[in-house]
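One structure below.
Excluded from the complex is one protein chain; the other protein chains are retained at their positions.
And now, subunit A:
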């Protein structure tokens, strides 16, 4: 079958898609967007988290056909998505990265990096919805994203940092 949907603001089309293919497979193998990761392919690890019409979902659990005509944001489009949402004046953004991406690098939240794309999409959505999350809020929001390297402490630091940098009322956090 043919599927057509919008990814990161651009229309993508894929032909000869087998009905059983997931959104994750079509993104990674047919659209040249391997940023969303394939750690479990059963909705347990969150490494394939993308936004589907704004909702964070595991792309491995969504059949490609279900996405027909809809809008997807992946980690590859996260910086642009954040820029459009926050405006170019958005605090905490550095060059070509979304604030949460820069915070993950700065805080040392990236080791092997395989969980990172999914965590970034989830953390960005958290801060969008809840700009000043408590630690318990962060843990709850990210509890569907497994990380095996960091022990999560630096991920907590990164999300706190991204939230603090985005808070206009707070003093500048470096």
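Here is the rule we use: a residue touches a chain if its C-beta (ideal position, glycine included) is under 8 Å from a C-beta of that chain, and two chains touch if they have at least 3 such contacts; residues count from 1.
Note that in this section contacts and distances are computed from a predicted model.
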item	value
Chain not present in the shown complex, as UniProt names it (candidates "ABC3 transporter permease C-terminal domain-containing protein", "Molybdopterin-dependent oxidoreductase", "Xanthine dehydrogenase subunit D" or "Fumarate reductase iron-sulfur subunit")	"Xanthine dehydrogenase subunit D"
Identified contact with the non-displayed chain, of A:3, A:45 or A:64	A:45
Contact residue for the chain not shown (choose from A:3, A:23, A:62 or A:75)	A:75
Residues in subunit A touching the chain absent from view	18, 20-21, 28-29, 32-42, 44-45, 47, 74-76, 78-79, 96-97, 101-102, 104-106, 108, 110-117, 120, 136, 138-140, 142-156
